[in-house]
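Heads up, one of the protein chains got dropped from this complex, but the rest are sitting where they should.
Presenting subunit A:
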Amino acid sequence: MTAMLSVTGVKTYYGNIVALKGVDVEVNEGEIVTLIGANGAGKSTLMMTICGSPRAREGSVVFNGRDITNLPTHEIMRLKIAQSPEGRRIFGRMTVYENLQMGAAVDGNTHFQDDLERMFTLFPRLKERLHQRGGTLSGGEQQMLAIARALMTRPRLLLLDEPSLGLAPLVVKQIFDAIRDLNRTEGLTVFLVEQNAYHALKLAHRGYVMVNGVVTMSGTGKELLERPEVKAAYLEGGH
């Protein structure tokens, strides 16, 4: 089976500073794959490099058999990769509705009403906030909006960057449940970056561990949860 997304030997730099030192990651269709690691390990950089911003200086990113390493960001996203990025990046001066419309634009707005209803079932809170400005939402609501906005593009591959960051445990559970549901019922492929290693590894089929710009370990979610190194570095101190 060839992978839906394969990242091979990717090196990314910020100016002269190397952020990714040759990363190999694969995501197969229908999988939830997680990437865990500490702050500054390069997780978000990898997410953004997949989207061509910044571009990989070496190595290749292949999506569905097509080399997208040097494609402009907007063209990569039009291949139906969606990202809910680090820091959520909600359009604060647009309403929730408009934020969702922005997501749907990639899809040509053809399924807008249907998809909007789906988002309301997934995140009922967004329905209540529909005509509020994005900037007035709480952190958890913004996270839901960021994920919903990404889903409005009808992605084949969903990139989620730390959806649990700064959220209450209950909201985290709600968001992780939503991801699991989407994967089970619709076969959505998800690549998830998390610091919340325990939840992420429980949710994911497979996982990678990243340290200082290189992938140091990989395996199924269960395997990684039981590895002593993972336990020591990412799971100690409870969850």
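In this text, a residue touches a chain if its C-beta (ideal position, glycine included) is under 8 Å from a C-beta of that chain, and two chains touch if they have at least 3 such contacts; residues count from 1.
Assume contacts and distances are computed from a predicted model.
Trainee: What does the UniProt entry say the missing chain is called, choosing from "Cytochrome c oxidase subunit II", "Branched-chain amino acid ABC transporter permease", "Ring-1,2-phenylacetyl-CoA epoxidase subunit PaaC" or "Isoquinoline 1-oxidoreductase alpha subunit"?
Mentor: "Branched-chain amino acid ABC transporter permease"
Trainee: Pick from A:Thr153, A:Asn183 or A:Asn196: which residue touches the chain that isn't shown?
Mentor: Counting the whole complex, the residue in contact with the absent chain is A:Thr153.
Trainee: Out of A:Gly9, A:Gly40 or A:Gly92, point to the residue that touches the absent chain in the complete complex.
Mentor: A:Gly92
Trainee: For the chain not shown, which residue from A:Gly9, A:Gly135, A:Pro169 or A:Gly187 touches it across the whole complex?
Mentor: Residue touching the absent chain, from the options given: A:Gly135.
Trainee: At which residues does subunit A meet the chain that is not included here?
Mentor: Residues of subunit A in contact with the hidden chain: 51, 53, 72-74, 77-78, 82-83, 85, 89, 91-94, 98, 101-103, 105-106, 109, 135, 149, 153.
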